[in-house]
Every structure is written in C-alpha cells, then in structure tokens.
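These notes are about the structure you will find just below.
Just one protein chain is left out here, and the rest sit where they should.
Going by the order they are written in, the chains are A, B and C; count residues from 1 in each one.
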Amino acid sequence: MNKVVDHISDALNGIEDGMTIMLGGFGLCGIPENSIKELVKMGTKNLTCISNNAGVDDYGLGLLLQRKQIKKMISSYVGENEEFERQMLSGELEVDLIPQGSLAERCRAGGAGIPAFFTPAGYGTEVAEGKEVRVFNGKPHILESALTADFAIVKAWKGDTEGNLVFKATAMNFNPMMAMAGKITIAEVEELVPAGSLDPNFIHTPGIFVQRIFKGAVFEKRIEQRTVRKRA
Amino acid sequence: MNKVVDHISDALNGIEDGMTIMLGGFGLCGIPENSIKELVKMGTKNLTCISNNAGVDDYGLGLLLQRKQIKKMISSYVGENEEFERQMLSGELEVDLIPQGSLAERCRAGGAGIPAFFTPAGYGTEVAEGKEVRVFNGKPHILESALTADFAIVKAWKGDTEGNLVFKATAMNFNPMMAMAGKITIAEVEELVPAGSLDPNFIHTPGIFVQRIFKGAVFEKRIEQRTVRKRA
Amino acid sequence: MALDKIGIAKRIAQELQDGWYVNLGIGIPTLVANYVPEEMTVEFQSENGVLGMGPFPFEGEEDADLINAGKQTITVNPGASFFDSATSFAMIRGQHVQLTVLGAMEVSQYGDIANWKIPGKMVKGMGGAMDLVASAENIIVAMMHSNKAGESKILPACTLPLTGVGCVKKVVTELAVLEIKNGAFHLIERAPGVTVEEIIAKTAGKLIVPEFVPEMVL
Partner (left out) sequence: MALDKIGIAKRIAQELQDGWYVNLGIGIPTLVANYVPEEMTVEFQSENGVLGMGPFPFEGEEDADLINAGKQTITVNPGASFFDSATSFAMIRGQHVQLTVLGAMEVSQYGDIANWKIPGKMVKGMGGAMDLVASAENIIVAMMHSNKAGESKILPACTLPLTGVGCVKKVVTELAVLEIKNGAFHLIERAPGVTVEEIIAKTAGKLIVPEFVPEMVL
C-alpha cells in the first residue's frame, strides 16, 4: 500500500466534472496551491467547491472562477474576490454562504460520522431558513447537517509516507476537518518525510484520513495583507 | 491573571458535595491521580463523576468508590472494579453507561457549545431508550446531548503557565475534551514550564480551556495490564 | 467632539478585564489591542486558529503562514497556540471567549445586528460573525452612529439581513456608549464635548436618556 504519488496528475486522478471538492485554507493561507493550478490545467468543470474563501481574482480559487470551472461555492466569506461577487450577483454562480464555525463543524461532522448537530449560529437569520429550530437551555438553536466531498484537497507543512500531516501556524485552519471529510483525501505537502520521522505525539492529521500524498512543486504562498511595523 | 496554583488544596478549592466532576483518563492511563487522592482527603460526598472508567479497587476512582464519595458514575466501561460492580448491582450507586465514542463526543459538544448531535451508536439498544431516533442516509441515529461539569480535572504531561497542555502517547484520551467541558478546568501536570517553552504549533489543549494548573507531587502511574515480550 | 476610530478603540479597551480572552473583528475592533491597560493580561483569539496574537511583524519578518482573521500578517506572544477552525469555533460557541468586539452596519434596540449583506449590492459573507454573535455572552459593537448619507444606523429594527438576533449588549460609536436592554438603547456616556441633543437627533431607535450623562474619560 503506497500513498505517495510522484506526479500531481496522478494525485488528482479521478476528479471529474460535476464533483464536490473541499479545499483547505483561510484566505490564501494554507491553500493547496499546486492542486488548484493542476485543476486549472485539467479544465474540470461544474465543480462544487467547499472552501472558506474563494481566493483572489488571480490566485487560489479565483483561478478556477475566472475560467468558470466552478458551478457552486460553499463558503463563509468571499469579500476579497471581485470576479466572485460579479458571478454571484449576476446569477452565474450558485453560492451557499455558511457561518464559518458551522462550516468547520459541518466538515468535521462529515468526517466523524455525525449526520447533524444543533448550533446557535445563524438562528433568526437567512441561514436558518428551512432549518429545524429547537430550544436548549432557553436558547434557540438550528439543526445543521454534515458536509462531505468526493475529494478533499489539503495542504500541509510536513507529511510522511503514511499520510500523517503536520501544519504550520495558522495555515492549519480548515485543512484537518476537510481531510476527515473527503471520500478521497489528497494532501500536498512542503516536505515529504519517511514514516517515523514525525513525532507520533504531535500529528495534526493522522494518516488514516489521507489516501494520497505528494510534495508540491512550488509554494508561492502569497500574502494577502502585508502588515508590518517599523523597527524601533 | 495567574493560573498557576502552588498547593493542590487551592487547585481543588470550590469542589463541593453534590457537584458533577469530569476526570480524564482511560483505565489508569492519564488519570489525575494527585487530584483524586486530594478528593479522598477532602471527603467530598455525593459526587457525580464523569469518567470513562472507574479505576481499580485500590487506585484511581476506586479510592472514591471505597469511601462512598460517589453518588453517580457516568462511564463507558467499569469492568476492572469489583467494588463498583457490587455497589451498582446492589443499587447503592447510580450508573449511567454510555458508549465510549458518545461519551467522548458529548464532552466535546459540551465544551464546544453544541447542545446535541445525532450518532448511530446505541440505536436499537437500551442506550437509545427515551431518545429521539432519526434516519439519515437510510440509517437510524439517536440524538445525544452535551455533557458539562462543574469541574473538569485533567492530567497532562507538560503544561505552561498560560494553561497550555501537552499529553504523552495514549495518556491523552479523554483529557482534551473534558478540559473543554468543565466550567472550571483544573490541570495537574508532570512538568510545569514557563509560557513560551512549548511549541505553539503542537499544543493539544490551548490554555483558554484551563483555569488552574499545578505540578503534581507524585505520579505513581500504575500499569493495569503489564504485557511484555522476551528479548530474542 | 466626536471620537475618531482610535478614540472608539480606546473607550472599548476600558471594558477589558484581566485574564480575559477576547476576539476582535476586522476594522476598528482590531485597534482595541493597542490600548490594553498595562497592568492587565488579555489574550487575543483570532477565529482562523490562533490564541495569543502579538503585534505586526517587523518588516521582512512576515510569514505567509501566520495571519489573523483579517488576513493580515501577525506575530504571536510567548504562550500562544495554533489550532484548527473547528477547535477555534468550539472556543467561541462554547463561550470560552469572554468578549467579542465587532463592527456593524446596523444595530437595533433589541440587540439585533446586521453586518454581512446588502441585498443585490454587496455580499461578502458572514465569515465567523454569526457564530460569534450567537454564542458570545458579552458583545460590544464598534460602529459609526450614522452612514455616509447621514442616516442613523442605531435603529428601531434592522433593515438589512440579520447576522444575529437579540445579542448585542453594548454599542460604542463616535458619539456615545449605549447599553441595550429591555428593547431600548440606554445612553451611558457621551463623547467629550458631544451633546445629548446631538445623540438624540442621530439615534433612530428608542433611546433612554438619564438625567445625567457623564462624558467619557479616555
């Protein structure tokens, strides 16, 4: 059994038109940038993408939006992408906006075999329309369902040949839950190391959740808002 | 704001008769042994204890059972403790047996503000009695509710002055979820280090979940089933 | 004189308490971090997965993997921790965060808040705001009293799609500190030099004005 894939085209093999794909990342931080570029190359269409954000116009998921490869986005915040807003307001793009915590928890639930759970988030808003409401401890909650995907594509800092993953700083974000929720989970990593190189006490995503792993060719890691202070 | 407590009696201050307490550990592995001994000393009565197991007759929670300090146990497996079985079968002890995965998830839910969730575990069994059943994807599930506690007592390998915790190997078990679910969470640690000593990428329990932390005086760490192989 | 953004941030910083974990939204709320009283320890949580945020990095030390919820490059203080988004919202939903400060387009006298959508015009998404307002026990809104057209944003009822209902406890604007309870805004403090009359004129929602309204001390 070998999870390591040498060529990115093999890693993404099987992703077809009309499928649902989860992609890790928050803004441009921790996104599987090599895989996104490969999806552009593959030209796969009518994708439903579950991702907290939609990239910027010329990077990240924005690249797929530009080429109209995405039919539907399931996200929590899309404010950084003008092309997204244009396609959504014109009705070209279906959009399901979800509270960020509910999005994270729904992915985790999908991976954890929990079909539905109650959360207070979104009660009394558009998000609650058509959803069951129930009061717990005097507070209304809505029933949210699990999310899963045909493929989950995540980006990690280090990964080993067993598929164990380690993330760096806030590049972790949605990646661990999405890794759990993919029928097939693909991990692109900055460093690919032999099994036994990572401390088993500090694995963020155990290999059981990862079916394919490869070392990304190039990590541009673009910064969205470069904020700095001057040295004293 | 100082979370570090020098004396164990201060760490456990406020635990009163009739309260609900969560205690981490699986079998005797990763249990807050110093705190349990202190509870014996305090003589607190009528406790409801949420713990995966109930210790053995003369160690761990067995010590509290011996002294009849526990009114009710919420556990998944209690097979190692004869006094427990005696008290339960005689009706002296109330017992709520819960599937282990549901116990873990109910603690996490309690800490995560999720009042209830659906799980397939226990459907069609005694565990499902009186619980709502709903079919998802053709499979029946039961609705389980969150668990919280007045105090959660956990045991970690290392902890820092901010309350960040790191667990070793399988001594992690229920400790992280219980740390989340306590109104007040007390951590006893083998090593107490200054803030900044632990790698922020590899914190198992962020300090936000821990209100009090102290270095345990003695860790006996008794082994329940010593299984070994001979050297070749 | 009406407060500037820094003034609003300074006033909100007075609400902080030692040992609190605080989530600051994008915009004015972010500035609150600069005015924590010196003798106090407050930890800042950002919903993208970090506790213990520090100041912006020195030039040249930015790390693309280390950002806040506003996608800005940041640093962390000793004792920080990183975690995934599910754990981050477990902290928020589970009420482990003692204070949430966020911006708003509209707030109603019942504590309703709208800040994520203008139908047909602007839809950025709610991000973590719906989770934050539905969960937090203690929510302060930092906002301007009026919009660019001069219309009050402190309303009897929100006109925009809601982010949350009955959740806002306090509003700090360039003119005043308002407490929300019993279906009304209660005027607690006014900005230095701002008259009660001006606040009344610019507040569309039901406003309860006590006999004496102290000036803020910043």
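Observations on the structure shown:
Please note the rule applied: a contact is a pair of C-beta atoms (placed from the backbone, for glycine too) under 8 Å apart; a residue touches a chain by one contact, two chains touch by 3 or more.
The model shown is predicted, which means the values in this text are computed figures rather than measured ones.
Partner chains of the missing chain, restricted to those shown and counted over the full complex, are A, B. Remark: the omitted chain is touched by one listed residue; of B:Thr20, B:Asn52 or B:Thr148 this is B:Asn52.
Here one chain is not drawn; of B:Ile36, B:Cys107, B:Ile153 or B:Ile213, the residue touching it is B:Cys107. Within the whole complex, the absent chain has one touching residue among B:Gly14, B:Gly43, B:Gly124 or B:Pro194, and that is B:Gly124.
The missing chain, though absent from the display, is touched by one residue of B:Leu23, B:Leu61, B:Ala116 or B:Met172; that residue is B:Met172. Listed for subunit B, the residues touching the missing chain in the whole complex are 26-30, 52, 75-80, 85, 88-89, 95, 97, 99-105, 107-108, 119-127, 157, 167-177, 204, 221-231. The missing chain lies against subunit A, touching residues 1, 108, 110-114, 160-162, 164, 180, 194-196, 200-201, 203, 206-209.
As a convention for this text, only the chains that are shown with their structure count from here on.
Chains that touch both subunit B and subunit C: A. Set against the C-alpha centre of subunit C, every other chain centre is closer than that of B. Centroids built from CA atoms put subunit B at 33 Å from subunit A. Touching two or more other chains at once are residues 76, 82-83, 86, 89, 92-93, 135 of subunit C. Under the contact definition stated at the top, the residues of subunit B that touch 2 or more other chains are 112-114, 200-201.
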